[in-house]
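In this view, the complex is presented without one of its protein chains, the others remaining in place.
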Amino acid sequence: MIKVEFLGPIDKMPIEMEASTLADVSAKLKEDSTLIQWLDKCAVALNDTMVNDLNTSLKDGDRVSILPPVCGG
Amino acid sequence: MIKVEFLGPIDKMPIEMEASTLADVSAKLKEDSTLIQWLDKCAVALNDTMVNDLNTSLKDGDRVSILPPVCGG
Amino acid sequence: MELYDGPLDIKEIFCRWLDEEAHSNYGAYIPFVGTIRAEDDIEALSFDIYEPVLREWFDTWQEKAKALGASVKMAHSQGDVPIHTSSYISAVFSPKRRVALELIDAFVEDFKANAPIWKYDVKNGERIYAADRSTPMYGSGLLA
Partner (left out) sequence: MELYDGPLDIKEIFCRWLDEEAHSNYGAYIPFVGTIRAEDDIEALSFDIYEPVLREWFDTWQEKAKALGASVKMAHSQGDVPIHTSSYISAVFSPKRRVALELIDAFVEDFKANAPIWKYDVKNGERIYAADRSTPMYGSGLLA
């Protein structure tokens, strides 16, 4: 099991799922219609490190964070 | 009569001279061998406004300042 | 890197950073202070921060700065920050002017684009995500 959490303005509780790569996570999240508006604008961190490859493999206990568009300052 | 003053590191007292344009000032200053090393690096102000034209005409009481290379900060 | 609840005490931070580097032999110190402007009838802006990723982002910049003989610092607010108070200060220290001027520009611009901080307008006590002023982080769209 891995955990997916949604940061900042995305109003959604963390979810747990079975996934062996980020591509699996993508496929599962795309089933949720409330997330469609967010996914193309969001970046992804794996255990708090930014990642940029759908083939990134996941292991039990991993934490995937979904980061929507930012505006610090 | 106009007055020519030398700023910053140029170790020279002000001098007075007759001159109707900056070209006249240039001609007179070039007679001073101690100034040769400075003139090609120096900018010029007329009554505290920077000038950039040798034909600038001068009138009695004008003050010409010779400004050597700068390094503020 | 320093995070605070509510507005920053800019004077305290500026002066402390100055003291911290007083004998580091840097020739240039350039802070950037960000203050909340009164516009669109907002009472305040409000910020969410994801600290672990922000720390990674900052550490990467600290290494880039070190490679140039320079150093960076930053402080940011979490929660509500009223108009005319400050939510952000970052700074570059460098031996040389040119490096400092280029680094503060690159550092502040990348901060705006990639620091995991979310901004909300506060109007009538309500918190409204500033979607139109926000930028997708580097690598966005991976899961789309």
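The chains carry the letters A, B and C, assigned in the order they are written, with residues numbered from 1 in each.
Heads up, the rule we're going with is that contacts are C-beta pairs under 8 Å (C-beta built on N, C-alpha and C of every residue); 3 or more make two chains touch, one makes a residue touch a chain.
Source: prediction; values computed, not measured.
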item	value
Among the chains presented, those that the missing one touches	B, C
Candidates C:K66, C:H84 or C:K123 - the one touching the absent chain	C:H84
Absent-chain interface as seen on chain C, which is shown	10-11, 14-15, 18, 22-23, 25-39, 84, 95, 97, 100-101, 104-105, 108-109, 112
Interface residues of chain B (partner: the chain not displayed)	7-9, 22, 25-26, 29-30, 39-45, 48-54, 65-73
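Following the convention adopted for this analysis, only the chains that are shown with their structure count from here on.
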item	value
Which two chains share the largest set of C-beta contact pairs	A-C
Chain A-chain B separation of Cα centroids, rounded to whole Å	70
Chain centre separation (chain B, chain C; CA means) in Å	49
